[in-house]
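All protein chains of the complex are present and in place, except for one that has been dropped.
After this line comes subunit A, so read on.
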Amino acid sequence: MITLTRRNTLGLGLGAAAAALLTSRTAGAADPIKIGYPANLTGIQASLDGPMLNGAKLAASEINDAGGVLGRPIELVVYDSKSDATTISTVASQLIDSDKVVGIIGFADSDSVLAIGPQVQTAKIPFITPGATSPKLPSQIGDDIFLAAFGDNVQAAVGAEFALNKLKAKTCYLLTDIGAEYTTLLSDYFVSAFEHGGGKILERDTYKTGDKTFTAQIAKLKAMPEKPDFIFSSSLAEEIGLILKQLRQAGITLPVVGGDGYDSPLLIEVGGEAANDTYFTTHAFVGEGASPKVKAFSEAYKKATGKEPENAFAPLGYDTVKLMADAIKRAGEPDPAKIRDALAATSGLEGVTGTITYRPGVSVPDKSVSVIGVKDGKLFLADEAAPSFVAEP
């Protein structure tokens, strides 16, 4: 048995730390334009941020193959922020202060964006979130924050109108994950759009991110005197598969509608057959029978990563890098303040997930929403729409 004395252990640790510090400094290549990319590659957000990063990398390599931006290549500076607020703030200071990035792209959820927000805003670095959909973010943080996706108020309205008009469902059982900003807001926006369209919420119940059994909620649903026409479940990818499975096992075959939190491979992997008759609103349809633009993206994605795009966050990551590159090009030089102004002036930029235009003073783009359904374990495009009524952010 090796015996480590107190002093030896301390010495070993400090020595290793010093050695690692010295080796971790490596020199950079031929002066690329650096774009920060914090990603939650481990932890609860991994199934969304992973594909998003792959899409972003694909866009960066396409841009660089075509000669880069302003004659210089772009480089994504990637860190794993571990779905943790403290790590996110540390990573932000690394990107802003050590790596001197001119813009930052990142995250699929509003909580992470709120965690990085104050630092980005203080440093006046333009920030685009590919996947976070809270329309309140720009007003909560400041004018350096942009969304590449539609707001939750828009997708919730499309979901509500889809249920009312396509499913002919007027009464709803509402299940909300109150463990996250996104699901809580989505639920509120859904209620106002659904009630505005003449629908009625018969009963509501809640659960928390991380819950594994939903028996109490299902029992409440089964005991309702008037059966609802459908279930709106405002959920994240980790839970929705389990919810569907337990619903179907309890003999409830009602259609289930939700938002882009469903849009991960987990829906079908975990849900299996129980996922049938589920509909969710999201950014683009990437499965069989997609539009030519999405198809071209899917092929390039498959070539780069060896697999089909997992969900709409892959093309969102792709579009966001193109959006940032376009703004850098129009800014004329990689200067954060100029890039911000160029970003705000983006108009009619064609992307895989739709066309991006920012109205003056609004950092949330107007985009159309895809409704995806599940039939026989496969995804299909059920509808594509812009809503007629949208709740205030």
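The rule we apply is simple: a residue touches a chain if its C-beta (ideal position, glycine included) is under 8 Å from a C-beta of that chain, and two chains touch if they have at least 3 such contacts; residues count from 1.
Following the convention adopted for this analysis, contacts and distances are computed from a predicted model.
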Inset, instruction - Consult the UniProt record of the chain that does not appear here and report its protein name from "Serine phosphatase RsbU (Regulator of sigma subunit)", "Nitrile hydratase subunit beta", "Branched-chain amino acid ABC transporter permease" or "Tricarboxylic transport membrane protein". - result: "Branched-chain amino acid ABC transporter permease"
Inset, instruction - Consider the whole complex, including the chain that is not shown, and state which of A:S110, A:T133, A:S235 or A:T353 touches that chain. - result: A:S110
Legend entry - Of A:E62, A:D80 or A:D366, the residue in touch with the unshown chain: A:D80
Inset, instruction - Against the chain that's been left off, what residues of subunit A make contact? List them. - result: 1-4, 6, 9-10, 13, 17, 20-21, 23-24, 26, 41-42, 78-80, 84-87, 89-90, 93-94, 96-98, 110-111, 114-115, 117-118, 140, 177-181, 184-185, 208-209
